[in-house]
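Note that one protein chain of the assembly has been removed; the remaining protein chains are unaltered in position.
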Amino acid sequence: MEHLGKRKWVIAEGYIPKYGNGKEPEFTSHETACILNTGEEKAEIKITIFFSDREPAGPYKVEVGAKRTLHLRFNQLKDPEEIPKGTDYSSVIESSVPVVVQHSRLDSRQAENALLSTMAYSE
Amino acid sequence: MEHLGKRKWVIAEGYIPKYGNGKEPEFTSHETACILNTGEEKAEIKITIFFSDREPAGPYKVEVGAKRTLHLRFNQLKDPEEIPKGTDYSSVIESSVPVVVQHSRLDSRQAENALLSTMAYSE
Amino acid sequence: MEHLGKRKWVIAEGYIPKYGNGKEPEFTSHETACILNTGEEKAEIKITIFFSDREPAGPYKVEVGAKRTLHLRFNQLKDPEEIPKGTDYSSVIESSVPVVVQHSRLDSRQAENALLSTMAYSE
Partner (left out) sequence: MEHLGKRKWVIAEGYIPKYGNGKEPEFTSHETACILNTGEEKAEIKITIFFSDREPAGPYKVEVGAKRTLHLRFNQLKDPEEIPKGTDYSSVIESSVPVVVQHSRLDSRQAENALLSTMAYSE
């Protein structure tokens, strides 16, 4: 299949809850960027994290193989630094080839989970 | 009415929970692609499922009649193979005529349901 | 302000739950199309409802005044016919002037509410 999508994606909302309830890791609170690479070439991804009161962090580097999807949890990004919990942030995702990015959150701070999801903004 | 929408749609997020609570099938956990065909011609749809660690599955074939909507549950796709539960995936939906695709999930793993929905990415 | 938005909008997902819990009307289960008219001219809106197994219903006619918003609950549409509860549907919203449409649902079938929302598809 050809490479569907765009090379630049933005998620303006970002927040990793400080804690969660329920069986881990299935019900751990998490924020996810689902990145699909439909094409024949590997996607080299660079993520920059923006904050309200300090300089951006990153770039974080990940790869998504040809014809593969990556459901990336932001709390797995460790290098160059962890994203602090309980802090507002936004993210910009740049890829070497067109990909599609969708943003989701599972919030398990309370007994019952809440979910959100939206396509990211692309240009 | 004319055929509104696009011929190619992408849903980067995908996950069928392993179990659910509540009366079936109304409260069975499910992931849905709602496909609307507003036009006078039948839509022949081809769905490809992408995974994180194996080759894509499909194509799955479905039809949406002229001036009809199909709320397709991914757990109803059986041929050429079922989509495994508890596994990250993404989907690409290709149609013979323009259609509109929206992605939703009802998660009933816990006592109270959670919902998400977003328009898919089109090009 | 000028008229922001588009004249044609599509919501592929649609479902009015059969029942709800909680104080009415605040916690009545409902599906909403939020329609914003930012401009100086009244918007004359025509809504067509599509089903999985019968011909479309409508057009339903509503108006949104100049510089006004309408949070339209689908269960308030009565003419030419009510939208059946517990049934999958989709909707097409056509306006005489550009408007912006966002889709939301409050599902109160269980003790705790679930919410979803997404911008509709425009062209």
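As written, the chains take the letters A, B and C, and residue 1 is the first residue of each chain.
The rule we apply is simple: contacts are C-beta pairs under 8 Å (C-beta built on N, C-alpha and C of every residue); 3 or more make two chains touch, one makes a residue touch a chain.
Predicted model only: the values in this text are computed from it and were never measured.
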item: Residue of C:S52, C:N75, C:S96 or C:S122 touching the missing chain in the full complex; value: C:S122
item: Residue of C:I35, C:A57 or C:V92 in touch with the missing chain, whole complex considered; value: C:I35
item: From A:H3, A:H30, A:R68 or A:R105, residue that would touch the chain that is not displayed; value: A:R105
item: Residue numbers in chain C that touch the chain omitted from display; value: 1, 4-5, 22, 32, 34-36, 38, 67-71, 100-102, 104, 111-119, 122
item: Residue numbers in chain A that touch the chain omitted from display; value: 8, 10-15, 48, 50-53, 55-56, 88-90, 92, 103, 105, 107, 109-112, 114-121, 123
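Basically, only the chains that are shown with their structure count from here on.
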item: Separation of mean Cα positions, chain B and chain A [Å, integer]; value: 22
item: Chain centre separation in whole Å, for chain C relative to chain A (CA means); value: 31
item: Multi-chain contact sites of chain A, meaning residues that touch two or more partners; value: 112, 114, 118
